[in-house]
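Here it is: the structure, laid out below.
The other protein chains are all here in position, but one chain of the complex has been omitted.
Entry: chain A
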Amino acid sequence: MKRLGALFLLFFSLSILTARAQQTDNPESIQIGLSTDHISITADFSGADLTIFGSLENADPLIARQNRYDIVVVLEGPARPIVVRRKNRVLGMWINTQSESFINVPASYSVATTRQYQDITDPGSYRRLSLGAASIYLEPQKRDDPLRISEFTTALRSLMLKTGLYSERPGDVQFLSQNLFRATLTLPPNVPVGTHKARAFLFKNGFFVKETSAQLSIRKSGFEQTLFRLADNHGIFYGFCSVLLAVATGWLGRVIFRKD
């Protein structure tokens, strides 16, 4: 499934010829381009790398030569409500006793950066931008107990990283030329379906300059999508079909393997 990367085409920038004199007037900007607006997941999908190309416009050659431009590319999954539960020992058994609900949690979150986080900008900036698996803002439903919320927020982040739904790839945004860059992100095997948002953040000398985004819809391919839709919208009919299939299989098994 690595060929998915090929789906994402170069976004050509024609700004290379921009005069140096304009640099102070024209601030840098960043663009990313996707060659398709949707990806279909097939039955044998087991995760893939996703490559996004982009360009940096009006770059100051001096700063570029000193490697003081940094780019962070993010693919953010659809927002969903999530409940985090904590088990405690009750009568010797481990039972879910505490829970905290979060609203609008990205169901997946993949980040690629030019360098290690701490080398790009300070933690405060990441928090302000809600950028990175460790800094993304997770909104609790109730905010009565800050200590408890921070405990559950930390647990939520680490669980998401553990299941591979959140991933970080420092160093996987590479400049191909002064203006062109390539970001490699991870699509986990359990990537959620829905509308994903690709975002690119530009930093210059450690300061945030500009952000750009593009949308990408991830769907299940033909048959899987049909089944999923059917189960979701016509549950009774789907259930009826499942039962019919079971009856037919049971009956066929009897006919095929009959001993007498």
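Convention: contacts are C-beta pairs under 8 Å (C-beta built on N, C-alpha and C of every residue); 3 or more make two chains touch, one makes a residue touch a chain; residues count from 1.
Please note the rule applied: contacts and distances are computed from a predicted model.
Engineer: Hey, which one's the missing chain according to UniProt: "ATP-dependent DNA helicase RecQ", "Probable membrane transporter protein", "Na(+)/H(+) antiporter subunit D" or "Carbon-monoxide dehydrogenase medium subunit"?
Structural biologist: The chain we cannot see is, by its UniProt record, "Probable membrane transporter protein".
Engineer: Going by the contact rule already stated, which one of A:34, A:72 or A:107 would touch the omitted chain in the full complex?
Structural biologist: A:107
Engineer: Which residue from A:41, A:133 or A:149 sits in contact with the chain not drawn here?
Structural biologist: Answering carefully, the residue with contact to the hidden chain is A:41.
Engineer: Based on the whole complex, identify which of A:34, A:52, A:71 or A:84 touches the chain you can't see.
Structural biologist: In the complete complex, the chain left out is touched by residue A:84.
Engineer: Since one chain has been left out of the picture, which residues of chain A touch it in the full complex?
Structural biologist: Residues of chain A in touch with the missing chain: 41-46, 78, 80-88, 92-96, 99, 107, 152, 155-156, 158-160, 162-163, 189-190, 192-193, 220, 224-225, 227-228, 231-232, 235-236, 238-243, 245-247, 249-254, 257, 259.
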